[in-house]
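Report on one structure; see the data block that follows.
A single protein chain has been removed from this complex, and every other one stays in its place.
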Amino acid sequence: MWKRAMTGAIVLFLVGAAAYASFFIAPEEKTMHVLQRIFYFHAAAAWAGMTAFSVCFVANLLYVWRRSEKWDSLGVSSAEVGLAFITVVLITGPIWAKPAWGIYWTWDARLTSTFVLWLLYISYLLLRTLIEEPDRRALLSALFGIFSFIDVPIVFGAIRWWRTQHPAPVIMGGPGSGLEPTMRKVFFFSVLALHALMVFLIAERYRLEKLRTDVEVLRREAEAI
Amino acid sequence: MSLLSNTGALLGKELRTEFRSRELLTTTIVFILIVIVLFSFTFDPTSDESRRFAPGLLWLAFLFASSLMLQPCFLREQHNDTLSALRLSVSDPFAIFLAKLAANTLFLLLTELLLLPLFAVMYNVPVVPVLHWLVLVFFLASFGISIAGTSLSAISAQARMRELLLPLLMLPLLTPILVASTEVTKSLFDRAPFVQWKGIGFLAVFDVVFLTALWLFGEYLLEE
Amino acid sequence: MTSLDSVFAAYIIGWAVFFVFYLTVAKRTSTLREELDRLKNSLNRGK
Partner (left out) sequence: MTPPAFSLVGLRFENIDKRYGGLLALRAVSLTIQPGECVVLAGRNGSGKTTLLRIAARLARPSRGTMSFSGQFSGEEAAAIRPGFVAHATMVYDELTAEENLLLFSRLQNVPQPGNRVEALLHEVGLSDRRSSLVRTFSRGMRQRVAIARALLHEPSVLLLDEPATGLDPQGVSWLAEAIRRLRDSGRTILMSLHGESEISSLGTRAIRLDAGSVAADTRTGATFRSILTFADA
């Protein structure tokens, strides 16, 4: 209990510090001015979300290989947390896009593939609710998770290859390319902070999943009596 | 070797049952027909517009139709628990998938080729000069759709709401196929048609990647 | 909406999403914990 509260406090501090840094330490960007400060949050959340999905993929593989319940629990936990991060990315994106490009949404490569990614993991969680038997649910959703993750680079490749041929309303140099040193430091600090948040949330969600399986076991026993 | 002979025997069974009733083929063809007609009401199919929209429309229709067509793929095997009989009999469960996806590819390809002339007439796009390229794209895309669809129908057959679930699992996964085949078809329907090799290569890569994944993980999809 | 508002909006909404997610996890945990206690009790009585 104590340890959890401490970890929570540290994570909160890190996220707060990252926000402070992106507002007050990072220098003003030339073309977008203050608006560019969304970047530290938006892009770092995207990185953390992708890491969460990678964790999910590894957990899925390990489940298929070892068939241990804990990998299944880690799979759902990281998928849900990853989804939360990608949701943040998909919300902050348009908020940034509107003043920067004049529109909320453009079907450009990054946006579209992130959206497809989001849909894939929604399907993953949906599938889990539709299979009753725990072992089968774990196995089949793990397999679907594996297929989804393999699909991600292909989706990205496809959309980037063809969609960027069409002129986007505003063409923006991809952030991250040639970042000024202070900006770079602030960005990587943000990435670190959001990864800490991600790990914390996965741990919390994992505890919940453990509790859920415990309840399931007890329910089984109660029924047996 | 037994993989090939098993696949052959199973493919024979798939084809025999389908061509005996032709249930899948007729329903899919009628479905696409309806979609093609309905689409024409959503925009005016003049020649120039058609060139722009027709490829996307065509592939959307095929994709939706395939999510219907692949539905019974594993559901059918549950009826008399023939899936268990197959699992008991074959030495490699991959044969079950290979046979099904070969059959599905064939059915999809057949549907597409049957509807192509009609489509060409109704939407006024010239298909004859680029027919051989179209067939290649149709094949690669149908194969990809079948690989993903067959594996996912093995999943959805074991869940609740199976009829609704398959499209939900399958369509997002198939975005790359939709994008690539639409783009390649678009360049083939162009005023000055050309072959987009990178698109064709892309479809091939998708097929290879997912076939490998199915080969590696297929047997677990059927586990009990 | 000025640029600064957008930046604030982005940060606040983003944090809100994480916070809400954390709340749902906490909520689900507490419901489950209650159920766990209930089941344990009924099992003990059953024995």
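A, B and C label the chains in the order they appear, each numbered from 1.
Everything that follows uses one rule, which is that contacts are C-beta pairs under 8 Å (C-beta built on N, C-alpha and C of every residue); 3 or more make two chains touch, one makes a residue touch a chain.
These numbers were taken from a predicted model, which means no experiment stands behind them.
The chain we do not see here touches A, B in the full complex. Taking the complete complex into account, B:S89 is the one of B:T26, B:T46, B:S89 or B:T212 that touches the chain left out. In the complete assembly, the contact with the undisplayed chain comes from B:R16, out of B:R16, B:H132 or B:R191. Contact with the chain that does not appear here is found for just one residue of B:D48, B:E163, B:D190 or B:E224, B:E224. Within the entire complex, the positions of chain B that touch the omitted partner chain are 2, 5-6, 9-10, 12-13, 16-17, 20-21, 79-82, 84-91, 223-224. By the touch rule set out above, chain A reaches the unshown chain at residues 132-135, 216, 219-220, 223-224.
FYI, only the chains that are shown with their structure count from here on.
Spacing of chain B relative to chain C, judged by their CA centroids, is 42 angstrom. Centre-to-centre separation between chain A and chain C, using Cα means, comes to 17 Å. Taken together, the chain B residues at the contact with chain A in this complex read 148, 151-152, 155, 158-161, 165, 168-169, 172-173, 175-176, 179-180, 183, 198-199, 202, 205-206, 209-210, 213, 217, 220-221, 223-224. Partner chain B is touched in their complex by these residues of chain A: 64, 116, 119-120, 123, 126-127, 130-132, 136, 139-140, 143-144, 146-148, 150-151, 154-155, 157-159, 161-163.
The touching residues of chain C, counted against chain A in their complex, run 1, 3-4, 6-7, 9-11, 13-15, 17-18, 21-22, 25-26, 28-29, 32-33, 35-36, 39-40, 42-43, 46.
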